[in-house]
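Of the protein chains in this complex, one is absent; all others appear in place.
Chain naming follows the written order as A and B, and within any one chain the residues start at number 1.
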Amino acid sequence: MSDPRREPLVRIRNLKKNFGTLEVLKGIDMDVHEGQIMALIGPSGSGKSTLLRTINQLEEVTSGEIWFDGTLVNAPLSHRAREKHLNALRRNIGMVFQHFNLFPHMTALENVTMAPVLLGLQTKDEAREKALRLLDKVGLGDRANYYPARLSGGQKQRVAIARALAMEPKMMLFDEVTSALDPELVGEVNRTMKQLAQENMTMLIVTHELKFAADTASHVVFMADGLIVEEGPPQQVLRDPVQARTRAFLQQDD
Amino acid sequence: MNLDFSVVPRMTDLLLWGVAWTIVLSVLSMVLSLILGAVFAVVRVSSIRLLRWPVQGLSWVFMGTPLLLQLYVVYFGLAELGLNLNAFSAGVIALSLHFAVYNADIIRAGIQAIDSGQYQAARSLGVSHVQAMRKVVVPQAMANVAPALGNMMIALLKESALVSAIGVMELTLSAQRAISQTFRPFEFYLAAAALYYLLNLVLQQALRLIERRTTLTR
Partner (left out) sequence: MDFDLMQRVWWFFAEASVATIYISALAIVLGLCLGFTAALASLSRLAVVRWPARAYVSVFRGTPALIQLFLLFFGGLQLGLELTPIQAGIIALGINIGAYMTESIRGAIVAVERGQMEAGRCLGLSHAQTMRRIILPQAARLMVRPLGVNSVALIKGSAIVSTISVTELTYTAHRFISSTYKPFEMFILAAIFYLVIITLFMRLIGWIDARVALED
């Protein structure tokens, strides 16, 4: 799977992020290697979403460095140059949100094909064919022409995953993608993610589901109060943590 | 360009006179339109059809026609009915009626939006009907309708310019008087616009103060 000798796909060094006077990230160092499935866990408000969102620059950072695939993500650039740089970056990083953020005025199929066609990455026919394949893969081949309003939460989330995959990203970010779902719909989304994991997609997953993290992740990072407290293989972090803070969190969660 | 703003200060008295009358006219109409609006609102939620229907009809007609047209009919119509009112009174009546109809709509919605559970919760704590209304229901309703009523008052101030069309002496007409003496429409209409803008700012500030007192802390 991951080869530690190679350059990591994402390299984060001494990352800090403030919202006004509130320090949310207080110096994060983290590597994500190609093919790695990294689960990010921690109490509410610890900064997990913020960390995820700095990687594709939905949040600007206060200080520190983020490297993606050999380029400095938060390079100081003029506004114009930065926008161009970000558009290019984001094409390579898929993101799936807690609340799906599907485009309500487009069918499932249009949601998936819109960006690749608009950006000239695929022709209409190519995009359509590919989108149908992806929708099939997430189990929604028969829902291609449905509008989001007529899909269940689990189905919406799977369309959102297909939409991100259509850009052929090098990495996927997931921010609590099942926590807005009814319990009976969580499984179908988790299965889709596991399938992706088996295909060696690099994934960074913020989750509250420790069991899913234990089953799926190759690496677990525990965050608290804007810092990484502990990280390692799931069996170590989740079963036999070194830090008292991690133990307290895991106990509380059972 | 043929502009000379030095003529404006020479007419200061006339313009300030206009400002004063615009304030008197507007404030009077605001108060009347709120009182009348509350009355209309109560009538419209009442169960007495004989009262409800005329008010409904009135609001339908007043909401569907221009204020300027209403001004003309009130001004000339009252004379026709033998009520020889001056233009100022006709202006106040028309403005008050016109905005009362809109205020009534807002107040009615405010009354209907109050959760009956709030009243019941108060009563179940052993509070009397009057106290429940005074301490629970009315403050909530006030908080709900205050911003919309405030917008109406702002609209009223601006629309009060229309009464110049029936010869009521206020800011717009005083600007016109100044123009007929100096033949400088641009300068004086611009001055009038600036004065209206200032009045509007003052009113907004006043409304903000009132709103802060009526709205619940969020």
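Heads up, the rule we're going with is that contacts are C-beta pairs under 8 Å (C-beta built on N, C-alpha and C of every residue); 3 or more make two chains touch, one makes a residue touch a chain.
Just so we're clear, the structure is a prediction, and the values are computed from it rather than from any experiment.
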Full-complex contact with the absent chain, from B:9, B:64 or B:82: B:64
Which of A:33, A:163 or A:219 contacts the chain that the document leaves out: A:163
Contact with the hidden chain (one of B:16, B:31, B:73 or B:206): B:73
Contacts of chain B with the absent chain, listed as residue ranges: 1-3, 60-61, 64-69, 72-73, 76-77, 80, 158-162, 164-165, 172, 175, 179, 184-186, 189-190, 192-193, 196-197, 200-201
For chain A, residues in touch with the removed chain: 56, 58, 79, 83, 86-91, 93-95, 97, 99, 101-105, 114-115, 118-119, 147, 149-150, 163-164, 167
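Keep this in mind: only the chains that are shown with their structure count from here on.
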For chain A paired with chain B, centre-to-centre distance based on mean C-alpha positions, whole Å: 55
